[in-house]
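Shown here is a partial selection of chains from the complex, left in place.
Chain IDs A, B and C follow the sequence of writing; residue 1 opens each chain.
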Amino acid sequence: MSYGDDRVYKKVEIIGVSKRGLDAAIQAAVTKAHKTLQKLSWFEVQDIRGHVGDDGTVTEYQVILKVAFEIKE
Amino acid sequence: MSYGDDRVYKKVEIIGVSKRGLDAAIQAAVTKAHKTLQKLSWFEVQDIRGHVGDDGTVTEYQVILKVAFEIKE
Amino acid sequence: MSYGDDRVYKKVEIIGVSKRGLDAAIQAAVTKAHKTLQKLSWFEVQDIRGHVGDDGTVTEYQVILKVAFEIKE
């Protein structure tokens, strides 16, 4: 890629869920989107949420992100 | 589904249009997305709009929503 | 299309990049999405960004837009 060329990207919104913390939830989402959707270029965090278990521990972190990839011919 | 497992969801933005009111416009959009896109888990309303006929009645309600479904292998 | 019929639209987020200015970046994104994704109905600009070259000139304009098309059976 070089700046100045005409290009078009697409952004898709996904949610990564992991019990191992924020960094892990981001990586989980990016890994799956990279495999099942398309080779990604970057991501943007939209929102952070999570689930709380009966004992008051965070049982999962949920990170809503937009991931972006180039649309090629 | 059980909380604590690593999962990834995708969210898609759609617009449902119906002349029968807000609830009907939501249901119309959900039904079609469920059939043509994927088995949905939940929806989030983004915006509500509508068209007005020549006689001043609301001829259609337009509900912009995000619908979400799990990405499975 | 006539108002009052039940319809469902989908919106997709894309980024058009062009060195020829804002109008050109919009047209570039719309053209490619029209060809590779679906026959579009309208677009909405979300954000405008750009890249600056070493000599201080704008080397590319980046327009983030949502494009919409009808989901047919």
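Keep this in mind: a residue touches a chain if its C-beta (ideal position, glycine included) is under 8 Å from a C-beta of that chain, and two chains touch if they have at least 3 such contacts.
Worth saying up front: this structure is predicted, and the values here are computed from it rather than measured.
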Q: With 3 chains shown in place, count up the copies in the whole assembly for me.
A: 12
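Definition applied: only the chains that are shown with their structure count from here on.
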**Q.** Computed distance of Cα centres, subunit B from subunit A, in Å
**A.** 22
Q: Could you tell me which residues belong to subunit C and also touch two or more other chains?
A: 12
Q.
If we count contacts the way the header does, which residues on subunit A are in touch with subunit B in the complex?
A. 12-19, 28-29, 32-33, 36, 51, 53, 59-60, 64
Q) Which of the residues in subunit C come into contact with subunit B in the complex? A) 3-12, 66, 68, 71, 73
